[in-house]
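With one protein chain removed, the remaining protein chains of the complex are shown where they sit.
So, subunit A:
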Amino acid sequence: MTGDPQAQTEVLLRRALAPLLQETQEVPNTIVQGAVRQGRRRRRFRRAGIALVPLAAAVAVAVTVVSIRFSATSPDGPPTDTPRTKGWQTVAESPLSPRGNPTLVQVGEDVVVLGGSETDPCPPTAFCALDPDDLADGAVYDPDRDVWRSITPAPIRLTNISTASSGNSVYVLTHPLSGSGPKQQLWEYSLTEDRWTQMPAPPQPMDSLVSAGTDHLVAYVTAHTKTWTADQSYDIASRTWRSVPRDPLAPSEDRNLIATESGDLVVIAVDRHTQRGKPTWSPWRTAQWNAVTKTWKEVPTPDIVDSGPTWMWVAGRVVNPTTQTIDLGKRLVGTGGIFDPADETWQPVPSAPVGPEGVLPNLDSAGSGRVFVNDQILDVRSGTWTQAPRPPTRFPTQDAAAIIVNDRLIVFGGATFEGSRGTLTNDTWVLPLLATTASPP
């Protein structure tokens, strides 16, 4: 090719595409009729959803929410009354393509959706390789106004990431899949400026990222598998990392690090396993970092053992909502609990009602004083459980992401299946969470 190669490519492209306009003089009637037919069905569905809301609200007000007393240990008796919430609603169409496993982050009252994968969803019974083509784009959803806006795509694939938000920014910590790939990176996305900026990465590879106070992030490792590695605190203003002093539980595994709004840290973890291959039930242990005195101390922890689920920060408490109990032969022990770092006290998780099992995919999330787990909503302050309504048939059965923001459970993306054939969705579902009226126990 001679001359300006880009201009020549542009000319060639125009010539290559122009015949398409000449070929399509009108839209076949079958397409328009099909769109009208399906569009009418979709409208009826939407109207039905809207009409149900006032009815559900009236019913919910009429229902007396039962306050469930905290019992000492086991959830052996389901409560007799199971309050229900308003139904699931679809909301404005997102500008994003259908995808699975996106990441949702709350920034202020908005929800930032990042990345995900467009790869065919993996059937529940199959084992699929990791997707090499994860997405780099994203969008912001304003639940109050039911409005979406796209954001500038990230300069990196948003795959295998850990996120935290502070101020009006989202921080993304990448996790390289292999030693030969790029090293771990930290990126800041500013909602105000719609801009991605690379920040200094932690000095050692870290597993997870949380925001601490209003001006710091903390990156931490989830297990001291071979040796102790210092967690890292990041000063957002100066863009510098500092090692967090060793906590009294180290070395430990299944580490959960929770940062409070005041910058205090709570680590809940189990001792490093010494007998590999032998199933054991390790007791949870707790340590607390005081941001003012800059000291760690171990806090007495009830007799609860690690069954896997993670701990979440909600309503000023650290919550593991699982109600499973383990028979250790001589005694029954719980697996979850609620820790209040303000007064260093523990409460057991209230007994949960027995609801339909396996109705929803894994949408565990926390926010607005509530925890959503296994189709149930726990109001942490009142100690009441509420059964989530059964979702409609179009609801994703896997690979969706969920977040609770401003009294709404918001679910985006995921896949539905017919047999082993999955279809990705870019639908957004919202479940308004009714305020429970129970008094604290």
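Of note:
Operating definition for what follows: a contact is a pair of C-beta atoms (placed from the backbone, for glycine too) under 8 Å apart; a residue touches a chain by one contact, two chains touch by 3 or more; residues count from 1.
By definition in this document, contacts and distances are computed from a predicted model.
Set against the options "Putative Zn-dependent protease", "DNA-binding protein", "SigE family RNA polymerase sigma factor" or "Carbohydrate ABC transporter permease", the UniProt name belonging to the omitted chain is "SigE family RNA polymerase sigma factor". Set against the missing chain, the residues A:R14, A:K226, A:K294 or A:K330 yield one that touches it, A:R14.
Listed for subunit A, the residues touching the missing chain in the whole complex are 1, 5-6, 8-10, 12-21, 23-28, 31-32, 34-36, 38-40, 42-43, 46, 93, 95-99, 118-122, 126-129, 131-133, 137, 139, 148-153, 194, 421-426.
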